[in-house]
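Just one protein chain is left out here, and the rest sit where they should.
On to chain A.
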Amino acid sequence: MSGYFKDLISGIKSLAIGLKITNKEFFTKPITLQYPHESVKMSPRYRGHIELIKDEKTGFAKCVACGMCEKGCPSNCISIKSEKVAGVKGKVVRAYLLNFTTCSLCGQCVENCKFDAIKFSNEYNLASTNRKDFEFNLLEKLHPEGIPEPVVDPELLKKEQEKAAAAKKAAEEKAAAAKAAAAEAAAAKEAAEKDTSEAGGESNAEEKS
């Protein structure tokens, strides 16, 4: 009989504690995030797809198109298109193509980069019914307003042109020298041939006779 009342009292007590807890929760601010209107602030170490880092001084991507990320990528999802432009130091990145459908977010590219030119983004709103939507050009993402043309350094251009001219001249000279040498050689050869032909003639004659 004592157990009966003990059960009753402890039961009522625990029910009252439950009501107190829900009452407290009722007056606490909801933690719901109104998703389409608000979004979560991602933690800095979140691994989204990679993105290029802008050099704040120049306003261009830090990427020098060395291709180490491309080489290190185990799933071959990175390909960089770059070219040499007159008057610009180094190679110019024309497109940094990331095929995110095969990327496993391993981070090898970020590890491999010696220039701190790529990092993981915090982008997680990636949903599409079209796989083409996951083939990013990271350069376009870095410069959404349009990829700027690289700035041509006139001094460098001049130097390069001079160098090119010098090289051309040198090449010409070299070519001329080579030509002269070749001519000389040819002359020498001719002369030698003449000698031999004469001798040969004799021999021919000998043969004929």
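Quick notes on this structure:
Methods note: a contact is a pair of C-beta atoms (placed from the backbone, for glycine too) under 8 Å apart; a residue touches a chain by one contact, two chains touch by 3 or more; residues count from 1.
Rule of thumb we're sticking to: contacts and distances are computed from a predicted model.
One chain of the complex is hidden; its UniProt record names it "NADH-quinone oxidoreductase subunit H", one of "NADH-quinone oxidoreductase subunit H", "Alpha-ketoacid dehydrogenase subunit beta", "Phenylacetate-CoA oxygenase subunit PaaJ" or "Transcriptional regulator, ArsR family".
Seen across the whole complex, the unshown chain contacts chain A at 4, 8, 15, 18-19, 21-23, 25-26, 28-32, 34.
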